[in-house]
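The next block holds one structure in the form of structure tokens; read it before the comments.
Missing here: one protein chain of the complex. Every other protein chain is in place.
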Amino acid sequence: MIVGQEKPVTELLDMIKPYKRVLVLGCGTCTTVSLAGGQKEAEFMSALIKLNAAKTGQDVTATTETVKRQCEWEFLDDIADLIEQADAVLSFACGVGIQAIAERYPDKVVLPGVNTKFMGMPIETGVFQVRCAGCGNCILDKRGGICPIARCSKSLLNGPCGGAEDGKCEVNPEIDCAWYLIYNRLKAIGRLDDMKQFFEPKDWSYGRDGGARKLRKEGIAL
Amino acid sequence: MQHRILIIGNGDDAAMAARAVVAVGMEALVIGEGAFPIADDRVTYKDGWTLKHIEGQIGAFEAVFDTSDGEQTETVSSIIAATGADMVPCSLMNSAGDKAVSFKDLPALLNAKEYTLPMAVVFIQDADVDDGQWVSAIGINLARQVRKMWGCDVYYLCRFIRGSHFEVENAYRMARAEGVVFIKYSKDSLAVMPAEGKTTVSFNDYTQEISIQADMVVMSDVLKPQTQTSSLTQKLGIGINHEGFFQYDNAYYPFTATNRRGVYVIGACKGPAGLNDVSGDAAYTALDIKIQLDELRPIADVIAEINLFKCSLCLTCLRFCPHGALHVSDDMPSMVVYDMACQGCGICGAVCPAEAINLADNGKALMKESSGQKRLKVYCCKNSAKKALDAINMVAQLPQGVELAEMPCSGSIKPEELVNDIYAGFQRILILACYSDACRHVNGNADMRRQMKALQDTLADMGIARDSIVVMDVAGPSSDDVLEKINSAYNAIGLEVAL
Partner (left out) sequence: MTALSHLQSVLEQGHFAVTAEIGPPMSANVNLIRQKAGYYNGYVDAANITDNQSAVVCMSSIATAAIVQQEGVETVFQMTCRDRNRIALQSDILGAAGLGLKNLLCLSGDHQSFGNDPQAKNVYDLDSIQLIHTVKGMRDDKRFINGKEIKTEPQVFIGAAAHPFAQPTELYLISMGKKIAAGAQFFQTQAIFDVEGFGNWMKAVRGMGYHKQTYILAGIIPIKTARSLKIMNDTVAGIRIPPDLIKRMDSADNQEEEGMRITLEIIEAVRKIDGVAGIHLMPVSSEQITPAVVERAGLYPRPQVEVQ
């Protein structure tokens, strides 16, 4: 899932200052599941906006709605009237949803309520960790199913750096050294030879740049 | 309908559970490793089966087992864990020499055909820890047998005789009448050492130093949780205490019941306290199960309902529910509530990020509306604060600016509810929760405190005082305390309050 984190409330209150009618829009998919931007967070933010307005004597109204996925126009079209009525949309989607609103409603101010952090998963209740860097050309087959691009602080492709200690990363002892994990796992599945081979410099063009990347799904795309 | 109860374990505790289950007309499915002492056509014993996981709720648990024939699934109405515990010798055994035996090993000696009759036998109870009533029950019994069979001097050293129920009390009287000498010793004074073919037991009895030359020393064992206990608690979705035994104490559950309705633990797997009266606990448990199953009905007036269209299957409710009452639907892209398991605490509703869980106002109801200026809003847990207030019928006398709401558990509070209260004009919100170790819903207090901490941080960032939200723990029987806390929170509005 895409993991997000709500922006600090003061930053958001500052962001919406110029606007009187704010639509706080939750997203019902990734940011809901990552506990950052579902209906609960949207309602909470709306309540805070109203409270702040009352406190500071401003005339601000906040409406709350959540759509299934902000990153699809069809779902945004369902709430076209709500969007039209608002001076600004405070989106609790990831960066994709925010841009989808901006594209669908070219005249509308859209503001980010969430910092989009990474693609990851919950490792315990309320704790999420990155798993994928979206490099565009997966190398997990040779790395024991553990991605060094996403999980090594230096994205090293061939092996560990010298900084790890007791299997923990030099950057933060709470982070596992990805190469330590890879080594243990390859050993466990009897494929340690996988890491003995030399991995050529990676072709980053699959995933990092070249302008807005696009993917055509052959057989489906018109 | 014929009820079948799963019993996990094949030791003495499990046997007692099986007998009790059969005695009230139910069937037992027992799993364990090795032999099981009961042969009865209402008891099915599966040797070598281990529990993999359970689904479902009281009345219809689906239990999945690992067996030598692969995975097996059985439907059972209720579950009793009676896996026992490990008995390990107490630490003094190491230094005591070859004349020392543990409680556990003494019966074998008593039954042996050949032995040299000892002149003096010393029993030592509680050498390592305060072992609990079960030790007294076993130890006194053994002491009486030794006295009777060997006719020798028997000294019984203990720190406490714990006899809260009649059997132990009676055995203690009988033992004294039969000539067993009971001596209370102070813990740090005890030493046991081999000396010239005998064993010297020396100690202080609070008046003087005493030394006994014993031919045999019998020492109580120490109960340790089995290694499987911790994984079983996870499979069963029940609690574990700080020593690693099943289930912490919770005043809201009958002694053998757990936070998951229909799952019980009895005997040594609960720790020393579980051994006080296993047969009584087994009988009670079997009856409790039968009564519940014969007329199965929801336990709470209002239970959680899932809005299928809003649920995003994030599993947050599943992770937070203290009662195992939520599961992923087999045929819908949504979570579903087990209606017999849900206890209506509203914790799921407070954590659901999609607001997909309905529990009318998440279980809140007004007890008293404020009139005039809104000053203090009090949320009262119905397991403690509400009970305390109901008992004294004082709600109407509270100041006009106080509004009272009841809630099923403090864990049901959503941050935005409180923001709306402050928006409505309340200057302070007082949450009266149960003490965290007495929370009926196990983690409700802790879950609420985490959310409140985050909310206070957010409000503080906005320039709203952290003490706008005050959390206090109270108990149901303490009406005066509850009243005092409400009044002081009210009177201190505008003043600094210690949080």
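Letters A and B mark the chains in the order given here, with residues in each chain numbered from 1 onward.
Convention: a residue touches a chain if its C-beta (ideal position, glycine included) is under 8 Å from a C-beta of that chain, and two chains touch if they have at least 3 such contacts.
Source: prediction; values computed, not measured.
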| said: So there's a chain missing from this view; which of the remaining chains does it actually touch? | reply: A
| field | Residue, one of A:Asp59, A:Asp81 or A:Asp166, that touches the chain absent here | value | A:Asp166
| Interface with the unshown chain - residue positions in chain A | 153-167, 170-171, 179-180, 183, 192, 195-196, 198-201, 204
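Quick note on the criterion: only the chains that are shown with their structure count from here on.
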| task | Report the inter-chain centroid distance for chain A and chain B in whole angstrom, where each centroid is the mean of the CA atoms. | result | 41
| Interface residues, chain A side, partner chain B - complex | 8-10, 13, 28-29, 32-33, 35, 38-41, 43-44, 46-48, 50-52, 54-55, 66, 125
| Which chain B residues qualify as touching chain A in the complex? | 310, 312-314, 316, 319-320, 352-356, 414-416, 419-420, 422-423, 458, 461-464
